[in-house]
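Working notes, structure below.
One protein chain omitted, others in place.
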Amino acid sequence: MLALIYFIVLAVIAVGSAVCVLLSRHPLYGALSLVASMVSLAGIYGLLGSPFLGVVQIMVYAGAIMMLLTFVIMVLNGARDSHTPMFDKVSLFVIPAVIVLAGLVGFALVRSPIAFDAATIRGSVAITSKTLFDVAQSGPGYFVLFEVLGVLLLSAMGAAVLLAKKRLGSVESEKTEDKH
Amino acid sequence: MELQAIYVQILALVIFAIGLMVAVSRRNVFFVLMGVELALNAVNLSFVGFAKTLPAEASIVGQVVPLFSIAVAAAEACVGLAMVILIFRNRESVDADTYSNMKG
Amino acid sequence: MLLHLLVLAPFVAAILMVMTSKEDSKSSSRLAILMGIGFTAMSVALIAGGSVSTEAIEWFQIPGCKGPVYYYLTSHGLASWMVFLSSGLSLVALISARAITCRSYRNFAIGIFSLMGAMNGTFLAADAVLFFFFFEAMVIPAAVLIAGFGGKDRMKAAMTFAIYTLVGSAPMMVALWYILTIADNSTLISIAVAVQGLPEATQNVLLVCFMLAFLVKTPIFPFHGWQAITYAEAPAPLSAILTGAMSKAGVFGFIVWILPIFPLSMNAVSCMMWLGLFTAVYGALMALRATDGKKLLAFSSMGHLGLAVAGVFSLSEAMLPAVLVLLVAHGISAGAQFYLMGIAERMAGTRELDKLGGLSSKNPVFSTLFGFAGVMALAVPGTAGFVGEFSVLLALWDMGPLPALVAGFTLILSAAYMLRFIQKVIFGKQACEYEEGRRTMPLEGVSIAVMLLLLLVFGFHPAYVTDSLNETEVTEDPAAAQVLNSAALNNGEAPMTAEEIHQLDSTLAAAGFKDDERASIIAQMKGDASADAKSEKSVKEASDAK
Partner (left out) sequence: MISLGLIPLFPLLGCIILGAIAIISSGSKKGPAEGFVGTLAVLFPALSFAGVALLSLNMPEGGIRETLCNWIDIPMFRVDIGFLFDGLSRIMLLFVTGIGSLIALYSIGYMHGDRGFARYFAYINLFLFSMIVLVLSDNLLLTFLGWEGVGLCSYLLIGFWNKDIKNCHAANKAFIVNRVGDIGFLLGMLCLVTIGGSAILNYDVLSNFISMVISGNHVELVIPVLSVAGILFFIGCTGKSAQIPLLTWLPDAMAGPTPVSALIHAATMVTSGVYLLARLGSMFALLPVVLDIIVVIGMLTAFWAAVAGLFQNDIKKVLAYSTISQLGYMFMASGVCAFDASIFHVFTHAFFKAALFLGAGAVIHALSGEQDMRKMGGLLKKTPVTACVMIFAFLAIVGFPGFSGFWSKDLILEKIFMSGTMGQAVYVVGLITAVITAVYMGRLIILTFFGSYRGSKESEEHIHEAPAVMLIPMVILAFGAVFAGYLWADSIGIKFFAETLAPVVGAAQAYNTPAVVAHVNPVVFAALGTVAALLGMFIAYKIYANARIPAAKGSSAPEGGKATWTFLFDSIHKYVGIIPVNVLAWICDVVVDKILAAAQWTIGAIATILGDGAASFQVRKVRLQIALSILGLVALLAIVILTGGTL
């Protein structure tokens, strides 16, 4: 019963802030609402018995990614678009379509007999790390995947640096240098 | 009244729908990115929710996969934002509809 | 070895041309012409060498098909002459193109060499899939050359050409695939055997699919929409190759790939013959009204090839040599005319007949060649064109007087438009300013003169051409000759089973052979098969079949 109340509170916050993302005009407000939504989702993870995942959610998502996003929004000052409308003709039929889509999926969900299992394992740090790094199991398990993920992140970083850096000697970089 | 597995799924569905709406109907490229993140979050939630319906060992899988998905999301956000910066530098606009260089 | 060289070496030559200097068109043209001479010499050697074939090398396996596809080349009289046309005309095109495309001669030569390789492959392939591969591959370099070097409407022409020919052969691909799911492998004989076993309705559908590709390529009446614009817009040397060699692939296909494979009903045969005759009349009438010199030549080609197709489907004894001589004569004379028209276009800057004229006093050497080529196209006796058209007429006469009469009518019409053409281009008063200094170049003139001389030689001694057929003719009927010939070539892979012999027997019976003839043919086949059965390969194949 208590779990349900916590869940409802957190869900309301999550959905409410998600709606705020949809409706906010300035991206900065949107980003902040998104952080709120993510934090409440982290709470739900905890509630569901995956505290490690909730912590990671807060650290990586609400912390790192959203901070990066906010930073970029603030760096690019022109990001506040007063002249582009929030919604347009496309939105007019996208929103109903998505609602219908959600309704259909929901319909299917409601009819499906799912229920919590009593014997689930709590996704603690120990269990999670054991699952990730236990090579003794048959096959490589998640270890290789984990390493690949590391490579992916590294290359994403490299790509981001390459993309975003100003080309030395290019017209643009000279222009900005002139400004300074 | 207890917390039912279906509630979690419905919450995930709602958030996913909102994320999709944000991603598709907003024109500001930052909102597009945020919408995508929101949708990803919803999917993660759904994973965990389903994991909890499985017995013992099987349930751990559903809680590991979101880790990967978060990491991939981080990579995606990293590259995506870099691209936004690059495009913004050339276009001076955050309107996603103006990015039509790669039309077929 | 010669066969491999003729098919593959042009592609190597094309790659070699890539390495030559882009700016120095002189050196690259020298290299190209040298290689062209080499290929022409090889094709002459091929004609002299008679029928040869390479070993069948397994190439790949098409999913869903029973047998493998072979890389398997063979040459017989018809094929070797077609190869001669393709290499010879390519050589003259390489010579003639020097004056037209001096800036990017290298690229032109690359295109010509790849086109030549594809055409040679088409004519020499003994495997249906290989044939189809080259048949399609021809289109690409040709379309690229048109798009790159053509006239004003070149993009449209290239598109029309590519779409027409590719769409035309698409049904053939499907039909071929269908047959291959039944046939043991993709060589001619096994395909023929497979087709014989099918119900008649299926056979007819397959026949139409195969026909369509060749009808478009030749082109025959309702499918000629691509021809005029393509020949007109393509650079003249390419038009010459297109009409002189490539369009022959259509007629070649009828002879080599339709007649032996499909048991044609009398209706289909006479229908095709009348279609050919109608095309001949239609082409001549269109040529009569054409105002564009190259279009006139295009329609004239269409008329001649229509006559050739009519000749093919007369299925008379004289058909094969008649059509061969007609094709060779037409290939050379139409090629020469296109080259000459290209020179006229170069000098006058226009192809409009009304704007040309008076070249006979302005450039006597050119107009002598031009008039000479025109006379060749008129099929005056003593030229190869006459031998070809007369013998086709003879073959048509076999079908009845009316086809021959219609063919005779086209000869009158061809005189009418050809004379009009000659008159408009070289006679009369000068109607436009001719550019000085871009006249016929010596090498070009000599090469065209050699072509015309060849026509005269073949006109007085057509045996040079027709003798090459004698080796392949085992029986009197060319269709059966083809079947037999390919059977003789193929039995290395596929020893005849009793069932196959039975099928062949019924085919021959359907083709109208008498009992004793059939018996002798089958005895021959059996003898060949048993002789070859000793070879390891066939033993292996046989065990595979079991």
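Letters A, B and C mark the chains as written, and numbering starts fresh at 1 in each.
Please note the rule applied: contacts are C-beta pairs under 8 Å (C-beta built on N, C-alpha and C of every residue); 3 or more make two chains touch, one makes a residue touch a chain.
Since we're looking at a predicted model, the values are computed, not measured.
J.: Which of the chains on display does the removed chain touch in the whole complex?
T.: The undisplayed chain, in the complete complex, is in contact with A, B, C.
J.: Any idea which of C:86, C:333 or C:391 touches the chain not displayed?
T.: C:391
J.: Tell me which residue among C:243, C:360 or C:447 touches the hidden chain in the full complex.
T.: Of all options in C:243, C:360 or C:447, contact with the hidden chain holds for C:360.
J.: In the complete assembly, which of C:282, C:313 or C:370 touches the absent chain?
T.: Of all options in C:282, C:313 or C:370, contact with the hidden chain holds for C:282.
J.: Specify the residue from the set C:16, C:62 or C:416 that touches the hidden chain.
T.: C:416
J.: Write down which of A:55, A:105 or A:163 is the residue touching the left-out chain.
T.: For the chain that is not drawn, the touching residue is A:105.
J.: Since one chain has been left out of the picture, which residues of subunit B touch it in the full complex?
T.: The list for subunit B reads 20, 23-25, 27, 96-97, 99-100, 103-104.
J.: List the residues of subunit C that touch the chain left out of this view.
T.: Residues touching the hidden chain, for subunit C, are 222, 224-225, 282, 285-286, 288-289, 316-318, 321-322, 325, 358, 360-361, 364-365, 368, 375, 378, 380-382, 386-387, 390-391, 393-394, 397-398, 401, 404-405, 408-409, 411-413, 415-416, 419-420, 423, 426-429, 460-463, 466, 473, 476.
J.: For subunit A, enumerate the residues touching the unshown chain of the complex.
T.: 90, 93-94, 97-98, 100-101, 104-105, 107-108
Operating definition for what follows: only the chains that are shown with their structure count from here on.
J.: Hey, how far is the Cα centre of subunit A from the one of subunit B, in Å?
T.: Centre-to-centre distance between subunit A and subunit B: 5 Å.
J.: How many angstrom lie between the centres of subunit B and subunit C, each centre taken as the mean Cα position?
T.: Each chain's C-alpha centroid was found; their separation is 62 Å.
J.: Roughly how far is subunit A from subunit C, going centre to centre by Cα mean, in whole Å?
T.: About 66 Å separates the centre of subunit A from that of subunit C.
J.: Touching subunit A in the complex: which residues of subunit B?
T.: The contact residues of subunit B facing subunit A are 1-11, 13-22, 24-28, 30-31, 33-35, 37-38, 41, 44-45, 48-57, 59-61, 63-64, 66-68, 70-79, 81-86, 88-89, 92-95.
J.: In their complex, what parts of subunit A are in touch with subunit B?
T.: Listed in rising order, the residues of subunit A that touch subunit B are 1, 3-4, 7, 11, 14-15, 18-19, 21-22, 27, 30-31, 34, 37-38, 41, 44-45, 47-50, 52-53, 56-57, 60-61, 64-66, 68-69, 72-73, 75-76, 78-79, 81, 84-88, 90-91, 94-95, 98-99, 101-102, 105-106, 109-110, 114-117, 119-121, 123, 127-128, 131-132, 142, 145, 149, 152-153, 156-157, 159-161, 163-164, 172.
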